[in-house]
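Once you've had a glance at the structure underneath, I'll fire off some questions.
In this view, the complex is presented without one of its protein chains, the others remaining in place.
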Amino acid sequence: MKALVYHGPGKKSWEEMPKPSIQLPTDAIVRIYKTTICGTDLHILKGDTPEVTDGRILGHEGVGVIEEVGGGVTSFKKGDHVLISCITSCGKCEYCKKGMYSHCENGGWILGHLIDGTQAEYVRIPFADNSLYRIPEGSDEEALVMLSDILPTGFECGVLNGQVKPGDTVAIVGSGPIGLAALLTAQFYSPAEIIMIDLDDNRLNIAKTFGATQTINSRNTNAVEKVMSLTGNKGADTVIEAVGTPVTFELCEALVAPGGRIANIGVHGKSVDLHMEKLWSHNITITTRLVDTVTTPMLLKTVRSKKLDPQQLITHRFKLSDIDKAYDTFQHADREKALKVILTNE
Amino acid sequence: MKALVYHGPGKKSWEEMPKPSIQLPTDAIVRIYKTTICGTDLHILKGDTPEVTDGRILGHEGVGVIEEVGGGVTSFKKGDHVLISCITSCGKCEYCKKGMYSHCENGGWILGHLIDGTQAEYVRIPFADNSLYRIPEGSDEEALVMLSDILPTGFECGVLNGQVKPGDTVAIVGSGPIGLAALLTAQFYSPAEIIMIDLDDNRLNIAKTFGATQTINSRNTNAVEKVMSLTGNKGADTVIEAVGTPVTFELCEALVAPGGRIANIGVHGKSVDLHMEKLWSHNITITTRLVDTVTTPMLLKTVRSKKLDPQQLITHRFKLSDIDKAYDTFQHADREKALKVILTNE
Amino acid sequence: MKALVYHGPGKKSWEEMPKPSIQLPTDAIVRIYKTTICGTDLHILKGDTPEVTDGRILGHEGVGVIEEVGGGVTSFKKGDHVLISCITSCGKCEYCKKGMYSHCENGGWILGHLIDGTQAEYVRIPFADNSLYRIPEGSDEEALVMLSDILPTGFECGVLNGQVKPGDTVAIVGSGPIGLAALLTAQFYSPAEIIMIDLDDNRLNIAKTFGATQTINSRNTNAVEKVMSLTGNKGADTVIEAVGTPVTFELCEALVAPGGRIANIGVHGKSVDLHMEKLWSHNITITTRLVDTVTTPMLLKTVRSKKLDPQQLITHRFKLSDIDKAYDTFQHADREKALKVILTNE
Partner (left out) sequence: MKALVYHGPGKKSWEEMPKPSIQLPTDAIVRIYKTTICGTDLHILKGDTPEVTDGRILGHEGVGVIEEVGGGVTSFKKGDHVLISCITSCGKCEYCKKGMYSHCENGGWILGHLIDGTQAEYVRIPFADNSLYRIPEGSDEEALVMLSDILPTGFECGVLNGQVKPGDTVAIVGSGPIGLAALLTAQFYSPAEIIMIDLDDNRLNIAKTFGATQTINSRNTNAVEKVMSLTGNKGADTVIEAVGTPVTFELCEALVAPGGRIANIGVHGKSVDLHMEKLWSHNITITTRLVDTVTTPMLLKTVRSKKLDPQQLITHRFKLSDIDKAYDTFQHADREKALKVILTNE
């Protein structure tokens, strides 16, 4: 089969690889129908994720059709259409039992990381019963690719951890795909205001069409002053960090109201300054989270009932075999006005 | 009347002051029976709290007897024995209605700070109906002085925010009075292990008699290695910061298990390094809080039912007029093996 | 002034009464601008509420303008536009501190019940600071009359207690004003399905325009079979009882899914059969609640941000002096297709 293979920092190639096979009775082999590219894939290519080794097939998102299941798989059979979770869950370790699949002792984020991933014609999914979700007939399968990672990430790490409530003011720092995923799912809880903050006017304009009630380009506006003036000088009840840098995290610290929450989604490479000399007495909560995908069943219901439209996040489409072009587009997201790209294995 | 008056950094004197009088119909005048000294009072004396001005009577803890009430006070009358909360709550602003009395728009921490305090023969208590608690007859009133500040602080900021649960492992960094208050109240929830960490063997020995299951003197033991070895290399479910320095906060970051909580109690004067490059994916929660004293009624019930013995925290007793000696003892707590001192207005 | 006075079962009259005056420093006198009639007022007229005595002015809802405040009122002054809560809260008893204003030891539901109410030109409001809410300039004051009682009741007793969540299936038994208030506010949480059940097609048609995804007329359809077929034979996650009879409560018991909630809003006059022989093992939760109006500030924010449109509940308008006609319309709600009526004191 063909797959996108990582060959060390800066090097990848679409090349022939052996088709995966069942290794354990709990495995399934899925023929990829549609997949996508994540910001994390770009990080891997930069060499930021040294545990990814030469020869690894990338990708941790996608939908497809079951090709084969091991003897221990009971929920799926050949021919079933399935959504692949970016997080592999064994369903039986201490963390899985607590719903913290991200720290599964036998899984977690391993696809396209520690084992071969989904940017390929076929993928092996361990613990298939707990790591795949059946796609109901008649679904828009392309849209569901957004439920592999980006929507549960925005929802669990940003919205749920941020405890968004009706009537609240929410500020989201970062209007890229993940910030927009938080914006879409924050609206499940009817906050009064959702303020998007970014440096790029195009992304802020998109945010407005996605439901933001206010946008701030912090390149030319003092975001702290603006949010304070919008909130009677209190700050935002929930602040969602969707970038992953010290400067954006410190902005969140300045935006949060007494009694409020900072919910971090961003992947950080450095420590940040936490202003405890001010915040110690502000009764705030800061959370971090690697997505658990424990809300995937809930999100599937919100898509089915049209409370959530994941199609909004998709801007570009390619054949899977044109994956190099797709990476180029996604790597120049600003220039291309790209959010998420879809790759179809025809 | 006599009172302890602040006269700028390093200067205080026990001197004659006018007896306070009712200023608003919601005020009460309380004749102090017993009061104490808080670490915060020492901070004020050092000049760390510049909003405290020359001429201010210090102190925000105590029990006493109602001397007079304003026309709007309905819950108390002359002669009632009362516990004074360190936090003044108006009961009608947005924050009070949310149970966040610490940020009361008309009160908060004002006693011995923005208005005259309790280290005096009499004190004026604003919003008396919401800021005083009736002491049931037959109570050990001295013990209840510990409910003005230190026990609700340890409980709300450390134990409640830290979400201590049966079977959990709790680590408390700092075995001073406030860390010990957290230790005492953490036991309400039957954690499996409570590990106290400090630099002082005397305080750690006290912690053992107060219920710590493990103690670590981090002067001569690597606290991180020790906690990891005690927890199967996972870390503590709840870590309580009861010191207020960058180094102790960073120790908490190193001790917390994936999925765990860091509950800050310490008053910080500087920012701290938050290791988001590691913690972003650890699903942790960090909380800060100025005590709200919203649990004072609950704590009163636990004292009455002997689930909590506040007397354990009291090591020294003085006449109120000997307050200078009491300050000297409390300022040299290590030398004097002092926890909390009681001052009695006879 | 003129007021609607109760004179025993079946008897009321619009007559001259003394204008109320300040009795305690925490009182305010409000000139009524708009008020309405509640189902509870009809119950009183039937004689179902014997604690209401001859001579009592009815009504517990409304908006108006402050005419005078007592010396202890600090949040309001003459001329302020205010929303009157149906629940009077002293802000200082044990229940108020817990946010359970309905059981306030000095208030609770007393307006138009134990003290004179709002169907009058003026009303005295005890504990004004905690029982009135400022109306921001530019608000649609008529719409806010729906926030005195019906919307917080539907929201707190039905939606909050019922723990409605994104993707859930909600069934509401009773499509009268209170069931519709639950329907409107349930949508704050983006459930996948909201199934309204009633005996009246007109009300069910209104429910559809208010956001119901399914309606069932249980006069001609087996509601249990229908809900089971809509939910894969599981039942509804949240079932809201908005009628108050044994038969509708038993219907709720039959509709709830394992792990689900029955949230009662209805006022009951008789005991109901609770089928514990079936439900003991179904992991369900049943809640009851007299509205606390603790969410009024939140609801005000949702109205201001247009997440909630209370105007939808208003079908008829009268002059306050035409209150007899208004009662007639409201008492024949089915015939008149009436939901809530507005009475204006011009």
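Every chain is named by a letter (A, B and C) in the order it is written, and numbering of its residues begins at 1.
The rule we apply is simple: a contact is a pair of C-beta atoms (placed from the backbone, for glycine too) under 8 Å apart; a residue touches a chain by one contact, two chains touch by 3 or more.
Because the structure is predicted, anything quoted here is derived from the model rather than measured.
Only one of C:Met17, C:Leu114, C:Val267 or C:Ile314 touches the chain withheld from this view, namely C:Val267. Between the chain not shown and the residues A:Pro9, A:Gly55, A:Gly71 or A:Gly269, the one that touches is A:Gly71. Within chain C, the residues in touch with the undisplayed chain are 95, 98, 100, 102-103, 244, 249, 258-259, 264, 266-277, 279-290, 292. Looking at chain A, the residues touching the absent chain are 25-26, 71-72, 74-75, 91-92, 94, 96-97, 99, 106, 129-130, 294, 297. Residues 165-168, 187-193, 213, 297-302, 304-305, 307 of chain B touch the missing chain (whole complex, contact as defined above).
Following the convention adopted for this analysis, only the chains that are shown with their structure count from here on.
The geometric centre of chain B is 42 Å away from that of chain C, both derived from CA atoms. Annotation for chain B: no residues touch 2 or more other chains.
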